[in-house]
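Single-structure report; data block below.
Selected chains from the complex are presented in situ; the others are not included.
Read from first to last, the chains carry the letters A and B; within each, the first residue is number 1.
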Amino acid sequence: MLELRLVQGSLLKKVLEAIKELVNDANFDCSATGFSLQAMDSSHVALVALLLRSEGFEHYRCDRNISMGMNLNNVSKMLKCAGNDDIITLKADDGSDTVTFMFESPTQDKIADFEMKLMDIDSEHLGIPEAEYHAIVRMPSAEFARICKDLASIGDTVVISVTKEGVKFSTRGDIGTANIVLRQNTTVDKPEEATIIEMHEPVSLTFALRYMNSFTRATPLSNTVTISLSSELPVVVEYKIAEMGYIRFYLAPKIEEDEDETKPQV
Amino acid sequence: MLELRLVQGSLLKKVLEAIKELVNDANFDCSATGFSLQAMDSSHVALVALLLRSEGFEHYRCDRNISMGMNLNNVSKMLKCAGNDDIITLKADDGSDTVTFMFESPTQDKIADFEMKLMDIDSEHLGIPEAEYHAIVRMPSAEFARICKDLASIGDTVVISVTKEGVKFSTRGDIGTANIVLRQNTTVDKPEEATIIEMHEPVSLTFALRYMNSFTRATPLSNTVTISLSSELPVVVEYKIAEMGYIRFYLAPKIEEDEDETKPQV
């Protein structure tokens, strides 16, 4: 028996919007500790990992570990039927091949339930080791989304370069080149507007903007985003989900060959 | 000579938006009592009936009964040129084959007139007898529109079931099933937010969502909608037009055969 009751139902709606562009079908894994998902995107280039800890739910009952395969587009269609203030409860009976989403309006005058067939999805759970990164940038998530969108109108890849002074996002395309520099800035009125750089070693890495722009669909989940960079590891783009967990996107940097082609001239 | 002056011109704009998706060409009938329209949709499945009573016009002159055939899409194009605060006057000379829409801005600084050729449209006026219904549901029109839209993302038909406790809207489709229950609720702060059920007999009927969604284009005309259901009669979906009349949509339920296929499992 599984029963998860989430008062902030809109959060689940945002989670689906954040990942459904990247991933078609995925297993949601429930255990005593929380509700999670790990999936590669359909072209097996990027990885998304979601965690919603059990403490964040108003009610969380999960008698035994269960993995529920769903088509994310269909889940998204059902969740779009939930009002933004609705309480969402997810239910599954033991051994059942369906899952039920229940939406309750705040006044309890409207109750909706949506039942969906589960799917069998092959997937291997990757262990992601904790790692040391050369540089970690925390910045406003809306600013990061804006930069990725702006650069994508010029080029296909972005070079992210971190120094002590700031972080530079560069691209080049047929119409020209673009460089956007954000300075470290910790003395702002609102902490979520800060740009904070933690750097052990300067780093400069190239990524496909198409994926970066997909990741920024998680922007409504958090005011800030954290980008962890290391020359030997995939970048981690993390959006924290207040009091519940996170959504993390992993993407391998483009190798030197490509980088040369796409690196803006200095 | 026909001359109808409507201070709330935006109301006529909304009326056209409400019916032009359903009906292509129709006769507007003018008599001493009011301005009305009755028309089948282009596939002859649904019927729309409009009444704007003469008392609701600032000035209403209709020397003799007249039936004016118009292409609703063209009328809508012309009415889109009227500002929301404009006063609209509709004029036709006796024996003329044209109609003129005049729009006056509130300050009278801008006067527009649009002249349109009338059409000959064959139509038979159906007498619609007053009937007893098994159940009548009055609910917020925006809520009804939301439900029809949400269910249409899952299935093609809706089963509307009324009991004393509430009204249930159900559908099923390839991705699953959905049930939305609204409870009777008469103790709300604003009367237009109430859901009121008047029931003589429980009733459960199946309708095509495509048509229901067309009907909800009348939502801007009224805060509430009244749905009258009877197992032997077409459903009536009525939007009252304040102090002037109504717009009513009629749609026959799907017969048992279809209903079995589309009825959600309970």
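We take it that a residue touches a chain if its C-beta (ideal position, glycine included) is under 8 Å from a C-beta of that chain, and two chains touch if they have at least 3 such contacts.
This structure is a prediction, so every number in the text was calculated from the model and none was measured.
Colleague: Count all the copies in this homomeric complex, not only the 2 that are shown.
Modeller: This complex, considered in full, is made up of 3 identical copies.
The rule we apply is simple: only the chains that are shown with their structure count from here on.
Colleague: Since chain A and chain B share one sequence, what rotation angle in degrees maps the C-alpha trace of one onto the other, as a multiple of 5?
Modeller: 120
Colleague: Using the average of all C-alpha atoms in each chain as its centre, how far is it in Å between chain A and chain B?
Modeller: 44
Colleague: Can you list the residues on chain B that touch chain A in the complex?
Modeller: Chain B residues touching chain A: 143, 150-151, 153-154, 175-183, 185, 195.
Colleague: Give every residue of chain A touching chain B within the complex, in rising order.
Modeller: Per the stated touch rule, the residues are 71, 74, 77-78, 80-81, 98, 107-117.
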